[in-house]
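Every protein chain of the complex appears in place save one, which is left out.
Showing subunit A:
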Amino acid sequence: MNPISYSRAASVADALHMAGGQGARLLGGGTNLVDLMRKGVDTPSQLVDVTALPDGIDRAEDGGLIIGAAARNSAVAAHPLVRSGYPMLARAILAAASAQVRNMATVGGNVMQRTRCLYFNDVAGARCNKRVPGSGCDAIGGFNRYHAILGGSDACIATHPSDMCVALAALDGQVHIAGPAGERTVPLVAFHRLPGERPDIETVLDPTEIVVAITLPPSPFAARSAYRKVRDRASYAFALVSVAVGLTMREDRVDAISVAFGGIAPKPWRAARIEDALRGASLSPSAIEKAFEAEFADATLLPGNGFKRGLAKRTLSAMLTELGGPAQ
């Protein structure tokens, strides 16, 4: 491990002042960054602890929710406003990691976490364009069970591993960013980039900026929503496929719908084509099938991850069919 400096920011202004230099990294719960440092994947020279920044979970002026970036994952999952108004978010968080990790991990850190691609994590033995731009990708042609079937590129097929972000994407989450030039807001679905030629650039965040909060608009989906995570063991594994669905029905037809996938793409995957196809439709098997095909028509299937297309379809179909039935 290389020498590092550590400082604790007392405020957003403080953090902006400390961060932004070459080699500086923001430290939340450390549940991802510290692992990366141990493995030599990331070698920061400066750690800025941002856990003293706002961590409140409050009702916003528009009736939605505002969550401070330093809020712990477990606090969000347990919060009454989240459980009553955004149950999908609570379920997504509780499907992730272990209780110990959730107690440490922050919301801001969760949004910023890196892929768990085996080749990204193997500094000594594997090539990775995300880690060393231009070096090549060993995941393509290697073990890619956990890799993307949508949104990948010839340079990178790594997935974003978050569960929480999949729910945030489905709930129209907004990422509040502070920077030297002031604050700005980016929809969560536009916050993460697709890899293209530059898989090392993962978000639209500038190095001088920090994530300060996530807001959620009031959600119509509290009564009919679900998060289902499919994985290789019952707990403590990343998603092969996860699906977040929110639904409102008018008579027997879909009124509002929101669908997002995890585990299949380099970013939390909001499935706009599925939503467009199903809005106003009845949830018949053929309608669901057609909507799914619209979204997954250009999926790139590899030997290790080709099963995910069918798995995603079956999981989505089962969830829509169940949620679209008589209100619970």
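Heads up, the rule we're going with is that a residue touches a chain if its C-beta (ideal position, glycine included) is under 8 Å from a C-beta of that chain, and two chains touch if they have at least 3 such contacts; residues count from 1.
Here is the rule we use: contacts and distances are computed from a predicted model.
> Identify the UniProt protein name of the omitted chain, choosing among "Xanthine dehydrogenase family protein molybdopterin-binding subunit", "Putative aldouronate transport system permease protein", "Dihydroorotase" or "Sarcosine oxidase subunit alpha".
Hidden chain identified via UniProt as "Xanthine dehydrogenase family protein molybdopterin-binding subunit".
> Using the touch definition up top, pick the residue from A:Leu81, A:Val230, A:Ala272 or A:Ala287 that touches the left-out chain.
Within the whole complex, the residue contacting the unshown chain is A:Val230.
> Would you indicate which residue among A:Pro80, A:Gly125, A:Gly182 or A:Pro326 is in contact with the undisplayed chain?
A:Gly125
> Determine and list the subunit A residues touching the chain excluded from the picture.
Those residues of subunit A that touch the unshown chain are 1-2, 40, 116, 118-119, 122, 124-126, 138, 141-143, 230, 232-237, 240, 307, 310-311, 314-315, 317-318.
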